[in-house]
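Yeah, one chain of the complex is gone here, protein chain that is, but the others are all in their spots.
Read from first to last, the chains carry the letters A, B and C; within each, the first residue is number 1.
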Amino acid sequence: MIIVLKPDVEQNKREQLIDWLGTLGVGVHTSVGEYQTVLGLIGDTAGVDMDLIDSLDIVETVKRVSEPFKRANRKFHPEDTVVEVGDVRVGSGHFCMIAGPCSVESEDQIVAIAKAVKAAGANMLRGGAFKPRTSPYDFQGLKADGLELLRIARQETGLPIVSEIMNAADLPLFEDIDVLQVGARNMQNFDLLKELGTTKKPILLKRGLANTLRELLMSAEYIMSNGNENVILCERGIRTFGDYFRNTLDLSAVPMLHELSHLPVVVDPSHATGIARMVAPMAVAATAAGADGLLIEVHNDPPHALCDGAQSIRPEEYEKLAAKVRAVREVAVC
Amino acid sequence: MIIVLKPDVEQNKREQLIDWLGTLGVGVHTSVGEYQTVLGLIGDTAGVDMDLIDSLDIVETVKRVSEPFKRANRKFHPEDTVVEVGDVRVGSGHFCMIAGPCSVESEDQIVAIAKAVKAAGANMLRGGAFKPRTSPYDFQGLKADGLELLRIARQETGLPIVSEIMNAADLPLFEDIDVLQVGARNMQNFDLLKELGTTKKPILLKRGLANTLRELLMSAEYIMSNGNENVILCERGIRTFGDYFRNTLDLSAVPMLHELSHLPVVVDPSHATGIARMVAPMAVAATAAGADGLLIEVHNDPPHALCDGAQSIRPEEYEKLAAKVRAVREVAVC
Amino acid sequence: MIIVLKPDVEQNKREQLIDWLGTLGVGVHTSVGEYQTVLGLIGDTAGVDMDLIDSLDIVETVKRVSEPFKRANRKFHPEDTVVEVGDVRVGSGHFCMIAGPCSVESEDQIVAIAKAVKAAGANMLRGGAFKPRTSPYDFQGLKADGLELLRIARQETGLPIVSEIMNAADLPLFEDIDVLQVGARNMQNFDLLKELGTTKKPILLKRGLANTLRELLMSAEYIMSNGNENVILCERGIRTFGDYFRNTLDLSAVPMLHELSHLPVVVDPSHATGIARMVAPMAVAATAAGADGLLIEVHNDPPHALCDGAQSIRPEEYEKLAAKVRAVREVAVC
Partner (left out) sequence: MIIVLKPDVEQNKREQLIDWLGTLGVGVHTSVGEYQTVLGLIGDTAGVDMDLIDSLDIVETVKRVSEPFKRANRKFHPEDTVVEVGDVRVGSGHFCMIAGPCSVESEDQIVAIAKAVKAAGANMLRGGAFKPRTSPYDFQGLKADGLELLRIARQETGLPIVSEIMNAADLPLFEDIDVLQVGARNMQNFDLLKELGTTKKPILLKRGLANTLRELLMSAEYIMSNGNENVILCERGIRTFGDYFRNTLDLSAVPMLHELSHLPVVVDPSHATGIARMVAPMAVAATAAGADGLLIEVHNDPPHALCDGAQSIRPEEYEKLAAKVRAVREVAVC
């Protein structure tokens, strides 16, 4: 962190500041120039409150030089992380195709969809059992029963299963779920993240609707600093003023997250667009942007889906999409 | 909800749709016109998925006529709700002045600030014991010890205390805390909201950084539909592209929330601006806009505050602000 | 347009509204139901003020059924428009590669870059002569001299030239410029759009930083309704809260604009990201999303570019990018 003092700051005020910085456990390297004095903070500045320093009378400006995330930072971990989910690997050239319904509704439904998406090229099955809904009057998921149906679908197809966890208290129910998803609304539910950090389970961490990339990586850091390095980042659209889409898919997040971090990055075009016929073009674009996988809602009967039917595609559409994704990967990604 | 069908829809398709709507438990009133057919849904449409209907082939457009929130809706509860916190009342002409530090740091600190803000005109004390921080490396609060210090400050001053709860598992610790605050990042932590709905405690529900007013009211609805009607809404700034402020305080939320809902609305200008010298003008403006109270960070030694010192004002500044707020209330609010 | 009246509206009020709507030149089809009355407006409703109607006492809700743009609307012009620029065609399977420096700086510079981008696969040359800069103290472009240098580069390479026009008063200077670009800041400079509508020149219309897709199409409509149908739409990033990029490239705009309109859609990943090393992945992603062309800043000496050097790539990087774009087009776009 670099602190530039205002011109003509009295020496005793400057020394008070340096003393105080010392009490925060950081070293201070002072460059006294003709026109300005610059303080360079050395050591672990992650706990220094930039805004506070910026507000001090004698400070002209302050800037953080290094990113506040460490374990997620590519600088300290140059090789790509590969997250392993059973036999499926994600990251560093390993691409995952996660597909399934928004909500698990019945054994027939989830098993049929699981078989269909497997045949169409998926290598993981997603399905919501605990559903975060804006309205308390909307269907909230089958909960433990839904997880049980997912297990049956896994048994029938061999596909590892991904499902959202909303509450650390539910962790025992998720013991044998392969990947735990943290939804966009819980990206900064820090107590949940800390608890997930104490497991060794792969975590699929979705970016919040209005969260920056730095905040996403800081949330990954909550999980990782508690001991679990198996984090998959997920871009799923941000909230803007846009008029035709539910959210705005931010595909530039993909190459930037890859530059900042070694963690794998997948994209969810279904939630981002909210419109079934826009899923395929955005899935292909995400692939071309370098994503490590896709999370796509597939339903065998979208008009009768209990939630988010509007954004679900059918298995036959998924199959075509998967073929195109494979073709694009071959030419676009070195 | 009004559904407009595309021109020239075949009769059997129209009837299929009407049948299907019937299975959702809503009545359908059909107006067949020369150019279009309009279906009016009657009854409880809160669980009908608008996006799904909008995506159907035969549908031109769909619009929700009534708001999806019920208990929070002024239409069904025209009189202002007054939330009672000990002797303090909030709403319907009763104004609350909630003040205190971002974090509880020590007994000396919290007791000194409590006395100072009481003398300056506050009628509730706020202080964070569980702190949601973007970084896992930042100070996370004194937790149970912090709550204990707040109780001491309450004993010393008689001020009711407000503190943030991040996790339903902590509820037993909060048993005698007067007002439970739900922070912006947890506004859609629905499991937490449901649990809070099973208590009778006053809940101060902060608007999320990128949440609409409708979503805020739906989150209030989660609490209320579980049995707890003591909800105070709080505007604390939204995330925009702005350059000089941490967030953008949306004061138009105040009169609009009052129109939509009977719940009291308070404003937090400290988090919204993040800059101590901007707190007073925005506090006065919030009052003029009709807020039912203010939540303001006050610290006796901002440069040494363990968090958010940049936005904390001193007790003497708070006293001036409080006087101006009272004066504006007298002339601006009828 | 559909107007839903409130229940129990008196008949004379309803008739007054219908009479007034008649004076606006639209037909009204009334469906009186048991629970509500729905008015369907027939004819040209583009000039009816929805907000005003929505504000009337007796109106419950109002919704526009058809889009307010006509000439740009695919509904009334189902085939893709192909814009012809000399021998280059844009749209309906014809892909354009527009490349060149942010600013024209000298004859040597623009001729060298023009030759380099042509060799690398570009089929149009871009270069700014009139530069819209946030600061009046920044370089404002070589103006007429810059256009003259572009003409020389065209002569040397045969590449058609694209350059931004900021003011209708400059139109005579642009008489033989092949494509006139309207910058993001002028997307709603309606007087400029109207004047451009009176020419027959191809117009490259960039989406404004905070403009919706509907607004972009309405701006195209200003040009088209004045007689010029040669409009190329351009997505170049929108303004959000993002932290690492200048703007957020909204690639979902590509398939949606194609659905709404018959006009060609190109993408500018250079301005959107502002970072040279992010241009290639986003260019490839834009191609996969179905763009009809790319507008990319290329400079032979980015560190010495007079503007936007940070986002310019070198000719050799452009050549690699162009090869990848061609490969992706072959597999991704049917």
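FYI, contacts are C-beta pairs under 8 Å (C-beta built on N, C-alpha and C of every residue); 3 or more make two chains touch, one makes a residue touch a chain.
In this text, all values refer to a predicted model and were calculated from it rather than measured experimentally.
Thinking of the whole complex, not just what is shown, which of C:G86, C:G121 or C:G309 touches the missing chain?
Result: among the candidates, C:G309 touches the missing chain.
With the full complex in mind, choose from B:V88, B:L147, B:V254 or B:A322 the residue touching the hidden chain.
The missing chain is touched by B:V254.
For the chain that's not shown, point to the residue among B:D57, B:E79 or B:D243 touching it.
In the full complex, the listed residue that touches the missing chain is B:D243.
Which of C:D80, C:E156, C:E215 or C:E319 touches the chain that is not shown?
Residue touching the chain left out of view: C:E215.
Tell me where the left-out chain touches subunit B, residue by residue.
With respect to the unshown chain, the touching residues of subunit B are 210, 212-214, 238, 240-245, 248-252, 254-256, 259-260, 272-273, 277-278, 281-282, 284-290, 324, 327-328, 330-332.
Please identify, in ascending order, the residues of subunit A that touch the omitted chain?
So the residues of subunit A touching the unseen chain are 2, 4, 29, 31-36, 38, 40, 42, 60-61, 63, 65, 239-241.
Need a quick check: the contact residues on subunit C for the chain that isn't drawn.
20, 44, 46-47, 49, 51-52, 54-56, 68, 132-139, 166-169, 185-186, 188-191, 194, 208-210, 215, 218, 221-222, 225-226, 239, 246, 274-276, 302-303, 305, 307-311
To be clear about the criterion, only the chains that are shown with their structure count from here on.
Please work out the Cα centroid separation of subunit A and subunit B, and write it as a whole number of Å.
Averaging C-alpha atoms per chain gives centres 26 Å apart.
Just curious, how far off is subunit C from subunit A if you go by their C-alpha centres, in Å?
The separation of the two C-alpha centroids amounts to 31 Å.
Per the centroid of Cα atoms for each chain, what is the distance between subunit B and subunit C, given in Å?
39
Which positions in subunit C are in touch with at least two other chains?
240-241
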